[in-house]
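The complex is shown incomplete by one protein chain, all other protein chains being positioned as in the whole.
Here the chain labels run A and B in written order, and each chain numbers its own residues starting at 1.
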Amino acid sequence: MRAAAAATARAARGAGWLAPGLALVGLIVAYPLVRVVEWSLTDRTTFLDGSFVGLDNYRQLLSDELFWRAFTNNLILLLSVPLSIAIALVVTGVLYRGLRGGRLYELAIFVPFLPAVASIAVVFLYVLSAGGPLNELLRGAGAGALAQPWLTDADVAIWSVLGVVLWKRIGFTVLLLTARMASIDRTLLDAAAVDGAGWWRTYWQVAVPGMRGIIAFAAVLGFIEAFSWTFAYVVILTRGGPDRATYTLEYLLYRLQFDEQLVGLASAVAVFLLVAALAVAAYRVHSARREALL
Amino acid sequence: MASLALIGARKAYPGGAEALRGVDLAVADGELMVLVGPSGCGKTTALRAIAGLERLTDGTVEIDGEDVGALEPAARDVAMVFQSYALYPSMTVARNLSFGLRARGVARAERDRRVREIARLLELEELLDRRPRQLSGGQRQRVAMGRAIVREPRAFLMDEPLSNLDARLRVQMRGEIVRLQARLGATMVYVTHDQVEALTMGRRVAVMDAGRIRQCDTPAALYERPADTFVARFIGSPPASLLRGRLGEGRDGELECVIGGVAVALGAGAEAARPALRAAVGGELVVGVPADGFALAPGGAAGIPGTVALAELLGAETLVHVELAGAGEGGAAATVVGRFGRGVAAVPGDPVAVALVPDRLDYFDPETGLALDRPAVA
Partner (left out) sequence: MSWPPDSAGGTPEPPAPRRRPHGWRGALGAVADHGFLIALAAVCLLPLYVMLIASFERAADFDGAALLPTLSPTFENYRTVWTELGFDRMFVNSAVLSLSAAAIATALAAGAAFGFTRLRFAGRGLLLAGVVATMAIPAIVVIVPLSVLMTDLGLVDRLPSAILAEAGLLLPFAIFLLHTYMRELPSELFEAAEVDGASRWRQFREIALPLARPALATTFLVSAIYAWNDLLIPLVLWQAEQLTTLMVGLALLGPSRAGTQNVPLLMAGVTISILPLAVAFAVARRAVVRGLVEGGER
């Protein structure tokens, strides 16, 4: 009896500290999460509450060519994950092979991560424009044949977006890997070197396996970016165009909600994105548990 | 000031470790009680239970006869000096000292007066504006003490407050703490793992092992009449040596003890002082030999024959280790360590005869380890 009362009292005191923060998270994240699932089952619009339509919204999406194109584009942008990790692994290997000024290179490569996606996207709007610096550079280098309308050709545009995403990601991935590399026992590398293994063999067989955890982390972050944070790229670089060739799920959601007022349908797209986010959430809770942070 | 008591205190930490296994400890108003025991025996846990930082699994904590088990630490009004000192790193010495007073809403003028007074008492006046990391170990220790004293609590709990100081400072601070305690008339539980510190500071010393108090007594009594083999081996430097013997009766009916094949007459006084011995006749027992409990004679003289194993010259005195064949458990060899003057003739490898001083011996039950002539300690 007394113990139960004491436990309740302790819980109540805990609530005092947590309540303001949890209330805000509840209002801004938790409540909308519930709502978005609920609304995805209705034909709600901005102006009408709508009624329950079961899985109609999902059915409609799955039979919509634009939805699949958007989804495919998200998958294309997901290529930035293996690409950035592969490049970062090589960069880290070169940096650790030992050369002067490694820190400066690292800094230069990290710089793109700092500015907002919106700022970067506007810069690339200029860089990739038909008469812009990239094409100028190509022509100047005698590779004028490669010059093209990077953002306005329906076949090329999404790959250009991928290039920008990749450009912004590499520095961050290098940062993650070099940070991990710094904590790898150097005597292991030295031992391999003494055994006569060349640097790259040593690096791939001794250092890289030790970075498996951080590579997984980088992959998770890249995954969530490819499925949740491409909106700003698309809305500025291409506005989904040309001819809706560069729609992603986030941009589709945005258009459905704010241009077509189709709240129910937009919510259904959000639920798709939520599934991706939940997979990441499960991973994070799991790894936090493993590291005894919870 | 107030009296303190732990009654039947038990504490099991979640995860299994049973740190207190039934502790009874009564500290009178104004008394300095020293709690001594090896690391991990539960001393800190006992203090934390009194302070209210841990809840007992069973048993009670009393302050001035009142059960305070349900009170928060703040309401118990005791002060604690932590082993790490736990000075607040972001506050100056002055603010560290006044923290408890501010927390209790003491008016500013009164606060300042008390902080100044304590600073003078502990010679901290020069340091009031410094932060903890700008202080030496000894200064930190004094601030931690000051923080406890300034509150004028009902009792002081000190957890190995000197263990982080160098040897000389430690000796000096021992004396200061004892004087301070007497001057304040403070009720104090002083925890240490160092038996020398315990013996020099305490009027009464509670010896603790594995979550139990083995003996609570004056330093002299601990040394002269250890309640069990643990206390005998823990107190004294060097501590008593333990031998195996068989108790019998000599031809004249006097008690004698056979150790290492040699019968040692215990003398007429032994039985008078330790009536329980008579009942143990015919049985095996453990004989405690304190460092001043035997004399050395050249090999072949009367006594238990042995071999000098080691002679350590420690300035004014020499510690001599003598190996006695057949004096240990199951007829194995055992070593006695004695303290002698620097002139003692003992060369490792030499045969010697050990002549025990019957009056200085203690006797323990080999099964329980308890002293034969004492009631079992709860």
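In this text, a contact is a pair of C-beta atoms (placed from the backbone, for glycine too) under 8 Å apart; a residue touches a chain by one contact, two chains touch by 3 or more.
Note that the coordinates shown come from a computational prediction; the quantities given were computed from them, not determined experimentally.
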item: Given B:Pro89, B:Gly330 or B:Gly349, the one touching the chain that is not displayed; value: B:Pro89
item: Residue, one of A:Leu41, A:Leu61 or A:Val91, that touches the chain absent here; value: A:Val91
item: Given A:Val117, A:Leu162 or A:Val206, the one touching the chain that is not displayed; value: A:Val117
item: Subunit A residues touching the omitted chain (full complex); value: 7, 10-11, 13-18, 20-22, 24-25, 27-33, 35-36, 39, 46, 87, 90-91, 94-100, 102-106, 108-127, 129, 131-133, 135-137, 140, 167, 170-172, 175-176, 178-183, 186, 189, 193, 199, 213-214, 216-217, 220-221, 224-225, 228-229, 231-232, 235-236, 239, 250, 253-254, 257-258, 263, 266-267, 270, 273-274, 277-278, 280-282, 284-285, 287-291, 293-294
item: Where the missing chain touches subunit B, by residue; value: 48, 51-53, 72-74, 77-80, 82, 84, 86, 88-91, 99-100, 102-104, 147, 151
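Assume only the chains that are shown with their structure count from here on.
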item: Centre-to-centre distance between subunit B and subunit A (centres being mean Cα positions), rounded to whole Å; value: 63
